[in-house]
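For this depiction, one protein chain was excluded, whereas all remaining protein chains were kept in their positions.
Letters are used for the chains, namely A, B and C, taken in the order the chains are written, and counting of residues starts over at 1 for each.
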Amino acid sequence: MLHVFRNKPKYATVRTTKADQEVEANGAQPRKNADQLWTRCDDCSSLIYNKELQKNRYVCHHCGFCFRMSAVERLQLLTDECMFTPFDALVSANPLDFPGYPEKIAHYQNITQLDEAILIGEAKIEGYSCVLGIIDFGFIGGSMGSVVGEQIARGFEHGIAKELPVVVVSGGGGGARMQEGIFSLMQMAKTAQAVGRFKRAGLFYLSILTHPTMGGIYASFASLGDIILAEPKALIGFAGPRIVAQTTRQKLPPDFQTAEYALKHGMIDGIVTRSEMKATIGKLLSFHL
Amino acid sequence: MLHVFRNKPKYATVRTTKADQEVEANGAQPRKNADQLWTRCDDCSSLIYNKELQKNRYVCHHCGFCFRMSAVERLQLLTDECMFTPFDALVSANPLDFPGYPEKIAHYQNITQLDEAILIGEAKIEGYSCVLGIIDFGFIGGSMGSVVGEQIARGFEHGIAKELPVVVVSGGGGGARMQEGIFSLMQMAKTAQAVGRFKRAGLFYLSILTHPTMGGIYASFASLGDIILAEPKALIGFAGPRIVAQTTRQKLPPDFQTAEYALKHGMIDGIVTRSEMKATIGKLLSFHL
Amino acid sequence: MPTIFEWEKPLVELEEKINELRTFVYEQGIDFRDELNDLERKADKLRKEIYERLTPWQRVRMARHPDRPTALDYIKMIFDDFYELHGDRRFGDDQAIVGGIAILDGEPVTVIGPQKGRDTKENIIRNFGLPHPEGYRKALRLMKQAEQFHRPIITLIDVVGAYPGIEAEQRGQGLVIAECIEQMSFLEVPIVCIITGEGGSGGALAIGVGDRVLMLEHSWYSVISPEMCATILWKDANKAPEAAELLKLTSTDLLKFGIIDDVITEPIGGAHRDHEGTGRQVKAFLRRHLSEIRKISVDELVNQRLERFRKFGEFQAKKLAETVD
Partner (left out) sequence: MPTIFEWEKPLVELEEKINELRTFVYEQGIDFRDELNDLERKADKLRKEIYERLTPWQRVRMARHPDRPTALDYIKMIFDDFYELHGDRRFGDDQAIVGGIAILDGEPVTVIGPQKGRDTKENIIRNFGLPHPEGYRKALRLMKQAEQFHRPIITLIDVVGAYPGIEAEQRGQGLVIAECIEQMSFLEVPIVCIITGEGGSGGALAIGVGDRVLMLEHSWYSVISPEMCATILWKDANKAPEAAELLKLTSTDLLKFGIIDDVITEPIGGAHRDHEGTGRQVKAFLRRHLSEIRKISVDELVNQRLERFRKFGEFQAKKLAETVD
C-alpha cells in the first residue's frame, strides 16, 4: 500500500447555515486570515479555537457537533496509518456542455487537491482490508456526477472481485451534480445497482452518513447499507430543509433531518461519535468476515 | 362435483355489538320467534324486514352494512350453482382436556350443521376452478382450532398439488380457539407456512375479509393474500376494539378497524360489495391463469 | 376555460375563424370551399411552424398542461381491463400513485403511475401527484407481485418529484427511492417505463428503471426542475426558460444521449389537444417495445437492464502527466 498524499490538507471545513447547504455549497472555506483563529459552532454557537478544533478532530467539545472534514482528513482518521491504494483517477467531462462547468471543476481541483468529489480505493481499517470511499463536501458540495457515480460503482465491483467489504462515508449537500443534468440522475441508478449486485454476492456494505447527506446521494447508495451509521447531528434527508419549509409552509421540528431524527424514525442503525468511528467500523468488519 | 347440502341453511346471522364480538361470540342467532320479523342494522340502526334482508343477501339497503352470512350461504353466493367438492371432514379433539369443550363442539355442530368452523373444498367460481375456504362465524365465533388450521393448510397443499388458486373468505371474531390453547396458536404458524409454500410455488391466493376478521386469523393466513379484499364496514384488526380502548384509555376513531380504515391505512387492496364479490373474484382469477 | 399558451394563440384564432366559416357555410349554404381550403393550409403551416420549433421551456409547459392525459386516462385508453390495487401494507394508501393489474392484448400486466388531479379537489386527494414514501412502497409491492406472477410492468411517469414534506422525510423518502431503484433493477420481468409528462429527478427514477424507457414528445426528464436550477444559478426562478435550455431535458436531447430508447410522437398540438390520438400512439409504441423485450430471457433481460444503466456517465481517465507531477 502507498502513502498517497504528498500534501497535508491545508484547509479545514466549517459548517455554515442550514440554508446554504441546500443549494450548492461552496465547499471548503479556506481560512485566509491568519488572525481568524476562532470558529463558531453552528449547532451551539460556541467559539472554538481553531487549533483546539483540529486537535479534537473537528468536533465541537461543547456540543459534540461534527464539523465537516475533507476526504483526506477523514482518510487519516479512519485508516491504519493511511494504508490506502486509490483507484485510477477519473476526471469529469461536460456532457451537457454546461457553461462554466469545466472551469468550476478546475477551480475545485485546485482548492481541494482532489480530482473529484470522491476519494476511493482499497484501505486497511483496524487490520481489515476493505474498499473505502469518501465523499468530499469541499468539491462542489460533494455532489454526484459521472465520476463519483462511476467510482462508487467501481468500488462495489472491486469489492465483488476481491471479496472485500465496502465502507462508504457519504456527505453531499444536494446530492446531484446539476451541471451534468440527466447523467447525474443516472448515477443514482448506476450506484444503487452496483450495491444490489454487491449484496447479491453476499458481501457487506457499511454506509456512514456525515453532515450533510442529502438528495441523490442519500436516495441511492448511501441509504442502501446493510448497516447505516451516522455522525452526531449530521443532516440526513432527501429534500433540503428550506424546500420542505417552503413547500409545506410549516415550521420544521427542531431536530428535523438530524441523525438523531433519522435514528428515532428507524432510518439508521446507530449514531457513532467521530472518536469511536474507526473502532466501530473495525468491529462491524470483524462481524462480517 | 356434488351438490353437498341437504338442508337449506335455516339461520341467518346478525351482527351484535362490537363489544361481544371481541370476546367469544355466540355465533349464529337463530330467530326463534316467528313474530320477530325485523332486524336492527348495527351500523345505521335501521329496522329491516328479515325477508327483505335475506333477499338482499343480508346487506342493509340503507347503509350497505354486510351482515354475517353462514358459510353455506356464502358458498351459494360465490360458487357457480354450488359447484363444490368438500375435503374430507375433520372434527376437533380436546388436546388440553378443556372442560366442556367437546360439548361445546357438539352444540355448535348441531346448530350450524357444520363439522367445524370452516367449509373448504374445490369450487368453481365464474367458470374458474379454485380451492375455496369459508370461515363460519356461527361456529364458536369462527375461531381457529386444530381443524380450521389443518383444513386451511390442506387447502393450500391441494392448491399446490393441482395448481389451483386459493380463495379464502375469513371472518372470525377473536381468531384463536382458546379451548385448544397452544395448539390453536400453532395453527397461525401452520397456516402462514402453508401460504408461504403456496406462494413460493407461484400460485395465486385471494384473501377476502368479512365481518369480523380479528386476532389470530387476521394475524396469519387472512392477511397474507396476494390480493386482499374486504366487504364494506367489516371489522378488521388484531386486538379487539374493547381491549384497545381499555389499554390505551383513548377514544377510538369512529371508523376504527373498519374495512374503510384498513383501506386508508394501506392494509387491503380494495372494498367490494357483496353483490359484486363473485364477479370480482372471477376477474381476479382470470388475471392469474 | 381551457389553458391556451401564448404561442398557440395565432393558431387558436385561425382555428376559430375556420370553425366560424364552417358554421357559416353550414347555416347559409354559401360555398366558401376555396377560402376554407386556403385557411386550412395556412393553419397546417402555422401548426408545423409552431410545434417544430418549440423551445425546451415551451415543451416543459406542454408537459404540464392541465388537460394533458393522466395515468388513469392512459390506462383507460390503452388497456382492455384494469383492476386497481391499493396500499403499501405498512402505513397507508397513497393516492398520488395508482397501480393495478391491466389487460393488454389478452395478457395481464402490472401498471403503475403517479396520478395528478384534474381539478383542485382531486388534486388535494392526489397531493398534486407528488408521492409520499407509502406511494413508492405501494409501487414496489405491486412490482414485486408482478414479478411473482411473471407479469410485465409498465410505469407511466408524470411526476414533478417525490413530495418534499415533513412526514415524507420522516418516513424515509430518500431511502424508499433508493430501495425502489435498487429492487426494480433486478426484477425478473420485462419493464417498460413511459415518461408521459414530467420526469422530475429521483421521484421519477424511482419508477423509471426499465428495459425500455420511452418519452412522449413533449415531456421532460431531468435531475432538477428548470425553476430550481434557475434559482440555484441565478437566484431567479423566472429564468427557468434559460435553465430548461441548459439542462437538455427534452425527449429530443435524451434520445440523442441514449438515456431513452424512443420518442412517442404526439398528435400535432400536443397530447392535451387529442387524448384519443395520444392514447393510440402510446399503445402502439408500448406494444412494439413490449413484444420485443418479451422475447428476451429474464436473465438476459436483467443483465441488459443493469448494463444499460451501468454505462451512463461521461468522464475521462486522468492524464498521466497530471498524475506524475
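Just so we're on the same page, a contact is a pair of C-beta atoms (placed from the backbone, for glycine too) under 8 Å apart; a residue touches a chain by one contact, two chains touch by 3 or more.
Note that the coordinates shown come from a computational prediction; the quantities given were computed from them, not determined experimentally.
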Inset, instruction - Write down which of B:T39, B:S70, B:S223 or B:T280 is the residue touching the left-out chain. - result: B:S223
Inset, instruction - Check the options A:D80, A:E126, A:E157 or A:D269 and report the residue that touches the missing chain. - result: A:D269
Legend entry - Among C:R171, C:K248, C:H289 or C:R310, the residue in touch with the chain that has been omitted: C:R171
Legend entry - Positions on chain B where the hidden chain makes contact: 23-24, 88-96, 98-99, 115, 145-147, 149-150, 153, 176, 178, 180-190, 192-197, 200, 214-216, 218-224, 237-240, 243-244, 247-248, 250, 252-253, 256-257, 261, 265-267
Inset, instruction - Since one chain isn't shown, list which residues of chain C touch it in the complete complex. - result: 89-91, 133, 137, 171-172, 175
Inset, instruction - Please give every residue of chain A in contact with the chain that is not shown. - result: 199, 202, 204, 226-227, 263-270, 280, 283-284, 287-288
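Going forward, only the chains that are shown with their structure count from here on.
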Inset, instruction - Indicate which of the five shapes (line, ring, star, complete, other) describes how the chains touch one another. - result: line
Legend entry - Which two chains share the largest set of C-beta contact pairs: A-C
Inset, instruction - Determine the centre-to-centre distance between chain A and chain C, using the mean Cα coordinates as centres, and give it in whole Å. - result: 33
Legend entry - chain B and chain C: spacing of chain centres that average the CA atoms, whole Å: 43
Inset, instruction - Let me have the rounded angstrom distance from the C-alpha centre of chain A over to the C-alpha centre of chain B, please. - result: 54
Legend entry - Junction residues of chain C, two or more chains touched: none
Legend entry - Two or more partner chains touched - positions in chain B: none
